[in-house]
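First, the structure itself, so that you have it in front of you.
A single protein chain has been omitted from the complex, and every remaining protein chain is retained in its original position.
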Amino acid sequence: MRFFNEHVEDIKIAYIGGGSRGWARGFMSDLAKEPALSGTVSLYDIDENAAYDNEIIGNKIMSQAKVMTDWKFKTITSLQETLTGAHFVIISILPGTLYEMESDVHAPEKYEIYQSVGDTVGPGGAIRAARTIPMYVTIANTIKEYSPSAWVISYTNPMSICVRTLYRIFPAIKAFGCCHEVFGTQALLQKMIKDRYDIKVQDRNDIKINVLGINHFTWIDRASYKNTDLLPVYREFCQKYKEEGFISEETVHATYNPELGANKVKFDLFLRYGLIAAAGDRHLAEFCPGKWYLDDKDPYPVWKFARTPVSKRMDSYQKQLADTKSYVLGEREFKIAETGEEGVRQIKALAGLGSFITNVNLPNTGQMPDMPLGVIVETNALFQADSVTPVHAGKLPVPVQSLVMRHIYNQETLVEAAIKKDCELAFTAFINDPLVTLSLSDADRLYKEMLQNTSKYLWR
Amino acid sequence: MRFFNEHVEDIKIAYIGGGSRGWARGFMSDLAKEPALSGTVSLYDIDENAAYDNEIIGNKIMSQAKVMTDWKFKTITSLQETLTGAHFVIISILPGTLYEMESDVHAPEKYEIYQSVGDTVGPGGAIRAARTIPMYVTIANTIKEYSPSAWVISYTNPMSICVRTLYRIFPAIKAFGCCHEVFGTQALLQKMIKDRYDIKVQDRNDIKINVLGINHFTWIDRASYKNTDLLPVYREFCQKYKEEGFISEETVHATYNPELGANKVKFDLFLRYGLIAAAGDRHLAEFCPGKWYLDDKDPYPVWKFARTPVSKRMDSYQKQLADTKSYVLGEREFKIAETGEEGVRQIKALAGLGSFITNVNLPNTGQMPDMPLGVIVETNALFQADSVTPVHAGKLPVPVQSLVMRHIYNQETLVEAAIKKDCELAFTAFINDPLVTLSLSDADRLYKEMLQNTSKYLWR
Amino acid sequence: MRFFNEHVEDIKIAYIGGGSRGWARGFMSDLAKEPALSGTVSLYDIDENAAYDNEIIGNKIMSQAKVMTDWKFKTITSLQETLTGAHFVIISILPGTLYEMESDVHAPEKYEIYQSVGDTVGPGGAIRAARTIPMYVTIANTIKEYSPSAWVISYTNPMSICVRTLYRIFPAIKAFGCCHEVFGTQALLQKMIKDRYDIKVQDRNDIKINVLGINHFTWIDRASYKNTDLLPVYREFCQKYKEEGFISEETVHATYNPELGANKVKFDLFLRYGLIAAAGDRHLAEFCPGKWYLDDKDPYPVWKFARTPVSKRMDSYQKQLADTKSYVLGEREFKIAETGEEGVRQIKALAGLGSFITNVNLPNTGQMPDMPLGVIVETNALFQADSVTPVHAGKLPVPVQSLVMRHIYNQETLVEAAIKKDCELAFTAFINDPLVTLSLSDADRLYKEMLQNTSKYLWR
Partner (left out) sequence: MRFFNEHVEDIKIAYIGGGSRGWARGFMSDLAKEPALSGTVSLYDIDENAAYDNEIIGNKIMSQAKVMTDWKFKTITSLQETLTGAHFVIISILPGTLYEMESDVHAPEKYEIYQSVGDTVGPGGAIRAARTIPMYVTIANTIKEYSPSAWVISYTNPMSICVRTLYRIFPAIKAFGCCHEVFGTQALLQKMIKDRYDIKVQDRNDIKINVLGINHFTWIDRASYKNTDLLPVYREFCQKYKEEGFISEETVHATYNPELGANKVKFDLFLRYGLIAAAGDRHLAEFCPGKWYLDDKDPYPVWKFARTPVSKRMDSYQKQLADTKSYVLGEREFKIAETGEEGVRQIKALAGLGSFITNVNLPNTGQMPDMPLGVIVETNALFQADSVTPVHAGKLPVPVQSLVMRHIYNQETLVEAAIKKDCELAFTAFINDPLVTLSLSDADRLYKEMLQNTSKYLWR
């Protein structure tokens, strides 16, 4: 890695899950738009063909006329070799396939447990954790041996559990987890300002926020735009839209995706707890007791958000396959567009080009003083040359702390159980999940069925 | 208070709730059996006649031939005067009447929420807390002014919330909360030893235990008899009786009270979590998610414990009234018998006569290092002259910690809400209770109804 | 305070110590250079005439042709009135006079205790604390009553003790303490880069640092310029200059002030502890055991820094008086120049104009997780609209932690003692100071003499 004249060259990035059709291509796109960085991206994937496809697509992107930088993409079939010499490691894997995910999300329905996403918490999140943790154990051990000083950016869900596993296995790792849900909440605040004051805030980064909590159940307890305290404004906004919900003009059109929701869960939570819940309603709903927002198979009539069935993911997967083919064959040109993700911006700062503050998932070293040390929390952090330093986030109000801690305890238990290969211990987390409002015997039955459905990926 | 020749004389005890027909008379009985202590007990009660009755009964007890000590009982109608000059304060009050308790326990049944006791947690516990905290605020303020250096022993439920209120209002108070549920678990271990080894352990204090958790949801993570580690023995015991339950021979007769249960909840919890839950099954069940042990109106068929309806308490109350009359009129002599409670033994140690270790409820100053400071925890403590020092209890396993912390957060919220007179804040604790598995709108309806039923005693 | 078109108008600033000839005028100068802010500064000083002089000087400054903003300066003779309605409060007072300071610095010399500044720690710092704390108690109480939501910037030494007192008296205060010593260390790193790479770093803010410790005994454990880790560079720099010291070319000329030193103490500390001590050598020396760097009346021959005698301050004071007169009379025009202080920049961010990170003194809420909560630590913090949020600073290595904690314990004791008016308690801090290497009887004699010399300003 060479720093030269405000450029950084010869950066080596290892991309684990390099066959990814969504995240990996977005990342390539963001790289293509950043003239200050260049180097090599090694693509590793258990689906080698998918990685090869991305190698072709990535190299084609870099040869597009308007691209002012140069990255080489190369498929590597050994994890060890992929990691060796890496300055940065990206992890965005799908743990198992959509068939396992189908069980995660839909198997609990026969017990009237309805999940809106099913990849973070709830029975689906617990089972997904059970198959993801062993993969992350392997990755962490390999990083420890082959690229111990690399910066590791993790995108996989369940986020907190993945990052926790990395640190459990290799405590000196320099890793953090990234997610865009909070950015979406900043965007909502932009729209609120438009709604209230008819002012267009250009950049979501102009909305200053204090972030605290855990991934997908993150909270904002201070927000300002210039000198305006946004919390009183948000209270009015909640009051105004608590019944009908709020869907911004841009998104209200034909293309409106009901999974994005109308923020009614967020408004309800604010009016109860006084803090802005900073994730999409689909995610937030899953962290709360099942009767609150996910009591019905279709929560839309009451709460105005739709669940995401796995069949929809499967359709989208088929479409991606077709797209891939046409990109690879050169039938279509990949369209470079900003994703809104921050991975490239973070790499830039870590490489010594500038500094900025954003929210990421890190072990608690005191930034949330009421949380146990070591658990993964999401707060603001300062990115600078070779360092990510949490900003002190403070404390959640006790009622919110309780809702959050319940999931942290479950995450700790799931990681411990997977490392110890202890199914009974993991079951104590399963029955402690707020969506699992079952008798012990029903819970036991469901747990065993779901484990069976994912058994191919479980610890052995 | 004079210490003389291994006796302590002129002890002044203030008894708040001095009209109590159960606890107060047990206490008198224990005093009568302890030759080393003597003095005066001031009886204060909002039901003055009840206090007068106890004054007569207490003084009659002391005049029984076999009593080798001397205590004077005297009704005092002002709380201030009762407390002035007291060396010890006992608080055992009934917050409200059995009519309020009827609502606490039975109002939630229309939403299929079944409580077995309804005085500690659950919707009933929350509402009982709401009317008890203001009474304890008054008591704490009066102690602060009139007997700041007295030792205060609290017996009222919800225990943790009462003791927490005392310390919130008067942080320098010397108070602790006492409960016999753990003693009952020691007794179960005695019976287990009989069952397994056919050895009769004379004294429950010979069963050495480490106690940690919160009142009525207390845990034992180490137990020994002589050099025998009792945890493996208990595991076998649980396996043996997990289906049928265990009812000891003494209690199996006609007089068997199904409310005492057959320990099936305790066995189930041990087999899941590896720790001995140290309270009666009726209490334990209420701290767990509602579907686990209280899913049915009658839990007996599955879990072999019965719920205690308030009608039964009302019957018992009528009987106590009749007994009282006959004691007062001298138609019957009150029978002095050891209660198994430790109040008098504690007073003796605090007065400088010996030292011993027992479990009590105290603010956490580090005895449970994973718990927030200040919350009320139940652990062993060393009683000596003018001091109660917690024994370091250690940490709960994470899955148990999660179950316990949920209640601690609720307790913190309920105390804060009652002090701030904030009904909406208290509602966040209400809906976070594991028995309240309702939609937000149903929870709201139930809460308002229950608050209405107890409105006479609420903060204003 | 009105926010309008990237300007903030009608700001009300209360300046306590408004007669100050150094800090107050620097502040006026910085205000004059900032076009985005305008408003009123109320000047309060126990020396009313000094405040009147500054009122005249300040208003004259604002009328200079090149000044593009507008501030009114006004003397107010009541502290209450000064504070009422203030958005910002500046405190820069001289506790007592230079006569008291003469005793602080020079009285200990008869016991061979040599202080280089004598205003922070050492026997002089302890006595200065004793007379400053009561003044800060008064100020804190008045702020609590008259401007509880104002932001308070404190410049007075002993810094940590002053800020601690503000929070002890009024825990909800929004106060922080500012000091430029760390900026000077950033400047040294700029010069180091020039010396090593012949690169001129334009802005000290381009040197990114992590700051931790306490005021005047602050440390840097991470430093970078672009992608260069500066710690290995600093190690070489220390090795190169550890004997002769390093004095930069700009400062080496005739005007060189030997009090600024040649960084030999800093180099010695780095080579022992591996961290950059981030204050002038004169300050650092006083925090270490007396035999290390202040064993001789003149430390220059060995350590290449000079002590600052109070006589020098008196001379400078006379010159300031003369300058003041000529400014007031309009004989000379006050020269507006950037001071390098950050007060105005901080006010700007707090008012909602931008955000930035700098080092300030704040109560520890977890930013230094090994330090007791509540004590004043100096770390980076994020300044934004109406908020100052510490950046997580981490832990000092144990040997440095020990040196620092000794002073923190003394600070805690001095504040406690002054509030309790307990001279004997304050004496335990006095004898625990690393410069006080005396027998108990000598220490007692010196302490009493020094207290006597400052008795006019002591608590009563």
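Descriptive notes on the structure:
By written order: A, B and C. Residues from 1 in each chain.
Definition applied: a contact is a pair of C-beta atoms (placed from the backbone, for glycine too) under 8 Å apart; a residue touches a chain by one contact, two chains touch by 3 or more.
Everything numeric in this text was worked out from a predicted model, so none of it was measured.
Looking at the complete complex, one finds that the omitted chain is in touch with B, C. Considering C:Ala65, C:Ala322 or C:Val398, the position touching the chain not shown turns out to be C:Val398 (whole complex).
From the set B:Thr218, B:Asn263 or B:Gln367, the residue in touch with the chain omitted from the display is B:Gln367, counting the whole complex.
When the omitted chain is restored, the residue from C:Lys291, C:Lys312, C:Arg332 or C:Lys420 that touches it is C:Lys291.
In the full complex, the hidden chain is touched by chain C at residues 268, 272-273, 289-292, 295, 370, 372, 398-399, 401-403, 405-406, 409-410, 412-413, 416, 424-425, 427-429, 431-432, 437-440.
Not every partner is drawn; the one left out touches chain B at residues 1, 3, 8, 208, 210, 222, 224, 226-229, 351-353, 355, 357, 365-369, 373, 380, 382, 384-387, 389-394.
Please note the rule applied: only the chains that are shown with their structure count from here on.
Taken together, the touching pairs link the chains end to end in a line with two free ends. In this assembly, the C-alpha centroid of chain A lies 46 Å from the C-alpha centroid of chain B.
Averaged C-alpha coordinates put the centre of chain B at 55 Å from the centre of chain C. A separation of 43 Å divides the Cα centre of chain A from that of chain C. In chain C, no residue touches at least two other chains.
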